[in-house]
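One protein chain is absent from this view; the other protein chains keep their places.
Read from first to last, the chains carry the letters A and B; within each, the first residue is number 1.
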Amino acid sequence: MRNPQLNAAGGLQHLLTIEGLPREILNEILDTAAPFTEVAEREVKKLPLLRGKSVFNLFFENSTRTRTTFEIAAKRLSADVINLNIGTSSASKGETLLDTVDNLCAMQADMFVVRHASSGAPFLIARHLAAMGYDHIHVINAGDGRHAHPTQGLLDMYTIRHYKRDFTRLSVAIVGDVLHSRVARSQIQALKTLGVPDLRVIGPKTLIPADAEGLGVRVFHDMRAGLKEVDVVMMLRLQNERMQGALLPSPQEFFKYYGLTADKLACARPDAIVMHPGPMNRGVEIDSAVADGPHAVILPQVTFGIAVRMAVMSMLAGG
Amino acid sequence: MRNPQLNAAGGLQHLLTIEGLPREILNEILDTAAPFTEVAEREVKKLPLLRGKSVFNLFFENSTRTRTTFEIAAKRLSADVINLNIGTSSASKGETLLDTVDNLCAMQADMFVVRHASSGAPFLIARHLAAMGYDHIHVINAGDGRHAHPTQGLLDMYTIRHYKRDFTRLSVAIVGDVLHSRVARSQIQALKTLGVPDLRVIGPKTLIPADAEGLGVRVFHDMRAGLKEVDVVMMLRLQNERMQGALLPSPQEFFKYYGLTADKLACARPDAIVMHPGPMNRGVEIDSAVADGPHAVILPQVTFGIAVRMAVMSMLAGG
Partner (left out) sequence: MRNPQLNAAGGLQHLLTIEGLPREILNEILDTAAPFTEVAEREVKKLPLLRGKSVFNLFFENSTRTRTTFEIAAKRLSADVINLNIGTSSASKGETLLDTVDNLCAMQADMFVVRHASSGAPFLIARHLAAMGYDHIHVINAGDGRHAHPTQGLLDMYTIRHYKRDFTRLSVAIVGDVLHSRVARSQIQALKTLGVPDLRVIGPKTLIPADAEGLGVRVFHDMRAGLKEVDVVMMLRLQNERMQGALLPSPQEFFKYYGLTADKLACARPDAIVMHPGPMNRGVEIDSAVADGPHAVILPQVTFGIAVRMAVMSMLAGG
């Protein structure tokens, strides 16, 4: 079966997950994003690439931050953006997800940015569009359940490439709640595809997937050992609901063992970069001294995130 | 007294209800809508007809779907659109409806799209604008209580004309909760004005207005009898609140007698079209086999709805 994300010509049809995306497509997205970082520096941060296109932010789960990044990206490409918080809308009137999608297609939507609490919802929509023959409508997954958050993974790759250039010589550690993180899944897939030879995950046993070694990563439960000589430290956000759960003793204890402090960071290479997808829990997974320190590239990640989203949108719209 | 929807020259000043609108105006709206359906097919779905105009979506009652259709229509005409959910706003600060309107007029509003739980609210606003001498500000009723939903009625007429051409030779049946439906009221008025000779309503006694015959329609309580040889089947949405009420035994029983199935639809003409204003309650008022079947024109209705709203907005703004 063809990868549902690619069209017949092998170009990007949807962005649903990084899993299975060929390295050439990943590199094409990163290459396309580069000039968009410069647009943001201009007086007039506006390009006409999506002029007259209708982009729907279809958020079945509230996330102002993620919605904002896509809204800015689409507006800077001159699209018409319509925000739909579906939790409070048709869904509560008993309409099915696919009826909602059909209706928006009938309104001549060009692109859906989909956020959903259920893993797979954006796939379901993409498959439905294909079945209906709507080849001109594109889906971007903006986070689905525990499954994937591909634009986050891509902006992370952009950030690493920006600071470290060559993926094939890097040691990278992902730290925290790997088990429940869609961000971590997207990161691991991207880093493997781009050829990172030394990929590690660090966390307590309760928060590391049982099959982690099978994913081609090395597992560390001791943070200092795991950070040893790494080039890149990718912190994960500890979800609030996890903090009250049975999987963790307390935020304080988590911080003691797995919070990134300057002291632990000293185990990494001197020029290591520290990343975080935000929003940060200062004093839980990361110490403020590190978050605001010279190794952190957390705010550049946000900047690159807009450019990467503009790149994905313009590739989809131009395809 | 002059029809408050028409200006001194007989042109459209507001769109409040289909009741009393002359056939020429209805046809003008449908004729104006036609080219807008083509705009939606273009690469750049954008016309400058409302550029620099301020359109306020004044929603005193939540309806994401309806708000979205007006938002898209206005944005494709290049208007500046401002969404106001008034339930959570000034109204709760004790400001009166007309004070809110006065304020938005003072902000140089050009058009109000008004949704309100109370029948007559858009009329009240239109009358106030006339009293204040604001002839350049226009009101579109986007649904008021049980009273009217004229753009829905108009898009239904556009759909019928698209598929059946000549209204004066048609048999049309409206099925379901006619009593509580503002959509049904708008449909009946439009179909009568456009000269439909055989107009029927079908539903249980508890959901058909007592004076239905007086409106010039034939009443059927047996669905098969009512659907016999009709050209057009217009299903109504069964409101959730009605399903729990005393007027109906249960959604299952309603479906048994008045849900549109392929079996019942076989009573209509072989080329009959099936319409529904959405969102559909599948398995309550309509069976999925019909909703997704060859007779259904439910999604084209949505597409035509954008064009009709663009037509109304451009006629009002150009008037």
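Going forward, contacts are C-beta pairs under 8 Å (C-beta built on N, C-alpha and C of every residue); 3 or more make two chains touch, one makes a residue touch a chain.
Quick caveat, the model's predicted, so the values are computed rather than measured.
Peer 1: Can you tell me which of B:N27, B:S63 or B:N85 touches the chain that was removed from the display?
Peer 2: B:N85
Peer 1: Residue by residue, what part of chain B touches the chain that was omitted?
Peer 2: Looking at chain B, the ones touching the missing chain are residues 51-54, 80, 82, 84-86, 88-90, 93-96, 99-100, 102-108.
Peer 1: So that we can see where the missing chain sits, which residues of chain A does it touch?
Peer 2: The list for chain A reads 40-46, 62, 64-65, 68-69, 71-72, 75-76, 240, 278-282, 299-303, 305-306.
FYI, only the chains that are shown with their structure count from here on.
Peer 1: Could you grab the centroid distance between chain A and chain B? Build each centroid from C-alpha atoms only and quote it in angstrom.
Peer 2: About 41 Å, centre to centre.
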